[in-house]
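Left out: one protein chain. Kept in place: all the others.
Chain naming follows the written order as A and B, and within any one chain the residues start at number 1.
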């Protein structure tokens, strides 16, 4: 995995411009504090600009116009993105195709494309289709008639239930569950009659599902996660939800049934969302908020129930002063009563 | 799985009454919007009554007295329940008994009843008992001396630890964990001494546990989930809890140790419940609420800490106006001081 590149080669790879010595050899990456002379680092946040002066890094990724303090720099529009791309270049590699390994349980009717690895302990059901170059780790269970796209990674003990469809380049972290039964019951007087959950889940391309997160299958149609959307760990998406494209759903968020979430939405950690509502595009919801009704797009919200984020900040600042306010109101009440008495007295006297 | 029934046959199945043509052939189900002429739909919520006029469905399930707009109808007391029963009729089937499949690891001392399926990758420990017609999916681990009832479904990678007892017709969604060690430690001055958790979990009949939910074993006795209670995904039930019958515990709820929950209780999503308290029968707790002390039955609560739901609604409406209230109080204070001054002036003058 260890390789060495010149600054010039890295600049070509990134579409960046070298300032300084293009021939410096780079064999790794580090932070401004930890990178040594054979490593490249990056400056993304201007507030750390002064740290560039002290860095021992061999080269620095920075935006055009930054002060390089005599260091060699590669100028790129998005230094953070460039750093991520170099991490990929230096530290990752395509998984070697190992085929169906001994100890894997694969149904005879499953169709497994070329370049795929299926580890021991994985179980692939009837009529499952798995695309090219996908990697299925130990303990993964794929139920009958499910479809997995190309270049997917299903980490250990993740589960895809019957008929669900996973797009290309999707990643399931360990323990992720796709297609568990939606939580639907019809009260029958005595208790709850379970409503068969006969729908499916569709993950579009480039979706990532975090460790131990759950996406329930629809009651009769489709629970859908849009292209490029990322779910962090321990997230719950209930049946019939439609999540848009390029959303960031942070850890421990829960989204109730039949809710629609637009594109480019960020739900911060532990947010709860009610069922049967709609969240508009480009919405940002602050951590632990409770979304009880539909939210118009292009705005930020916080609180439980949610209100515009700035208003929530202001009200939250007042919350710790409630005891004082209560006391003040009570004292004002007394002072007013006294004023009224005195004024009545004066009126009478006049 | 595909089958066709007459409206008359369906009415018999449901105990309903046909209005219109009893001989229409039905082969599936759909919503008022999506059902075609060979499908049956339902009207449960009167606010959608007008949609019946436009539906293309071959027949409609509705309550007696509804307007059927010339469509054939089956009159039933609970159209939603009837729809669920027809979903079961048309779209589900009993799992074929496949026995102990190759690749399953079953201890010689385990007792497996007839009609059961144990998929490859499942591991069944010593002296485990599994009832008739139960289905054990890949990757399920059942530890020694556990007991599983009849007609259970244990989905992939669910775990039942030693000596725990699962009733009849229970369902574990993928990744559910029954009998993990309770979180109990005795501080010993330096750190925490782990208290052996030697109790068990009992799931009574007809309990369902959602994907990746956890029910901890009791310290020395029993953590119990009552008959017919349903847990959604990612729910935590700590050691020694007693959950009553026919409860609905929605996703991401957490219940702390030694708490007792009555019958017919609904805890909405992300509710947290403190330890060593009691929640009465027929309680409804709103989403994200924090139950810090015992709650009398037959009432609704919200907030953290919880208060009666209606009071919480009212206080929540005031919360966004706190900055304004604070400002008003400050200005009132000034105006009162001014009034007092003026009145003192007048008093002096008189």
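We take it that contacts are C-beta pairs under 8 Å (C-beta built on N, C-alpha and C of every residue); 3 or more make two chains touch, one makes a residue touch a chain.
All values reported here derive from a predicted model rather than from experimental measurement.
Of the options A:49, A:63, A:222 or A:325, the residue whose C-beta touches the omitted chain is A:325. Set against the missing chain, the residues A:7, A:32, A:59 or A:156 yield one that touches it, A:156.
When the whole complex is considered, the residue among B:16, B:79, B:115 or B:139 that touches the unshown chain is B:139.
Residue positions on subunit B in contact with the hidden chain: 105, 121-123, 139, 141, 143, 157, 159, 161, 175, 177, 180-181, 183, 185-188, 190-196, 198, 212, 214, 216, 220-221, 234, 236, 238, 252, 254, 256, 270, 272, 274, 288, 290, 292, 303-305, 307, 311-312, 314-315, 317-319, 321-322, 325, 328-329, 332, 335-336, 339, 342-343, 346, 349, in rising order.
Interface residues of subunit A with the unshown chain, by the touch rule above, are 29-31, 78, 80-81, 83-85, 87-88, 91-92, 103, 119-121, 137-139, 155-157, 171, 173-175, 206, 208, 210-212, 227-228, 230, 232-234, 245-246, 248, 250-252, 269-270, 287-288, 316, 319-323, 325-326, 329, 332-333, 336, 339-340, 343, 346-347, 350.
Basically, only the chains that are shown with their structure count from here on.
As a whole-number value, the distance joining the C-alpha centres of subunit A and subunit B reads 26 Å.
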